[in-house]
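The complex is shown incomplete by one protein chain, all other protein chains being positioned as in the whole.
Then we have chain A:
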Amino acid sequence: MSVKIDETLTVECETGNYHTFCPISCVSWLYQKIEDSFFLVVGTKTCGYFLQNALGVMIFAEPRYAMAELEEGDISAQLNDYEGLKKLCIRIRKDRDPSVIIWIGTCTTEIIKMDLEGMAPKLEWEIGIPILVARANGLDYAFTQGEDTVLAAMAHRCPEPEFSFRSRKETIQNFFTFHSRKKEELVEYANHPSLVLFGSLPSNVASQLNLELKRQSIKVSGWLPAQKYTDLPSLGDGVYVCGVNPFLSRTATTLIRREKCQLIGAPFPIGPDGTRAWIEKICPVFGIEPQGLEEREERIWESLKDYLDLVRGKSVFFMGDNLLEVSLARFLIRCGMIVHEIGIPYMDKRYQAAELSLLQDTCMKMCVPIPRIVEKPDNSNQIRRIRELQPDLAITGMAHANPLEARGISTKWSVEFTFAQIHGFANATDVLELVTRPLRRQKNLEDLGPTTLVRK
């Protein structure tokens, strides 16, 4: 295959039948992230059974989630849906006492046009708990975009900068702090407008990113979502926002349009190259020169040497389902791999513009052709392409992983990347650990290939 550097990045759309998870799956990680929340999914048995299987054993620990199961009477509008929801919410308040109840709308509520947004404020007033409505349905969204809808809904509840409870708290705290402490704080951070990061990350990863920015004297005012609903950051005119996940385009749009924030368009902090580019995009906005990033990145690449030796020159095929594909592909290309195709359910070209441009640059730097990007891929066609291309690794959903393995293609479940910690400098190892595991297993079982399981 000639190494012709294709300079143009084209995105095709196959509009095919592809498998991905329902966006209500976002409940499984968001309820853990937002500690005082309760998620009520308004749907049918299909939704409930899916979440039951997706949450697996976690469901037995009585997580802060439940299904409001719509029965025939609800569908045919014989029963009053407001009363039904009210009864359930009162019970939830009694059993769990959350700080917020988040209603997750599903395909069913879309079709029967249940007016969740209309009922929520009324019920909120009646029972005294904030109620958010996020329409995470499979008609419009895929998998991780569920998080996008929830964060977009949550953005509306963030307080204004001047009157925020938090800033008042801070001023009161500062009043009582000793002089020396105050001086330290001033020295640590530069004077810059508020910066809020959005995207749901485990709190230790969020702390790591905060620390990286702190090293550049940038203070992160808050995160959306915060660990607790009551700690939502203030948003508004003059606040800068930056996303950490590629699938949050609607949240970004909401923040720009409704909350009047300024969006910093950056590649996503996945992998050391991504993290560095992310920081390098944020710093100039506040007039700061980024320090020491090149050394940091170099040191990480050094520490990954063993993994890099394993993956160099190997090829990857992304079937696509969790919208992280472009960032992951860019990182793997930087690691020396070749990416044949990136399948992705949906790509917002404006929100991912910086990432796409970094992808192009990375491909040119590593002298590999730019991978083909296919939106809404068709899984059967992809299986055929995989059969022809015979990649060393296929990153695919769980429906296809076992069958592909049975046909001699090493696979990695894409869903693991959604739940693994992949952001920041330190977690590059985790990504490569996942990617190399099938390659390492194959090496371990090398002597006994599938057709020579029994040695003569």
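Some notes on this structure:
Convention: contacts are C-beta pairs under 8 Å (C-beta built on N, C-alpha and C of every residue); 3 or more make two chains touch, one makes a residue touch a chain; residues count from 1.
The definition used in the following text is that contacts and distances are computed from a predicted model.
The listed options are "WD repeat-containing protein WRAP73 isoform X4", "3-methyl-2-oxobutanoate dehydrogenase (2-methylpropanoyl-transferring)", "Alkyl transferase" or "Light-independent protochlorophyllide reductase subunit B", and the UniProt record of the chain not shown names that protein "Light-independent protochlorophyllide reductase subunit B".
When the omitted chain is restored, the residue from A:48, A:290 or A:336 that touches it is A:48.
For the chain left out of this panel, the touching residue among A:30, A:104, A:152 or A:304 is A:304.
When you scan A:137, A:275 or A:410 for touch with the missing chain, the hit is A:137.
Of the listed residues A:27, A:70 or A:435, the one in contact with the hidden chain in the full complex is A:70.
By the touch rule set out above, chain A reaches the unshown chain at residues 17, 19-25, 44-46, 48-50, 52-54, 57, 59-60, 62, 66-72, 74-75, 79, 81, 84-85, 87-88, 91-92, 106-108, 110-112, 137-143, 202-204, 207-208, 211, 299-300, 302-304, 306, 345, 379-380, 383, 397-403, 406, 425-426, 429.
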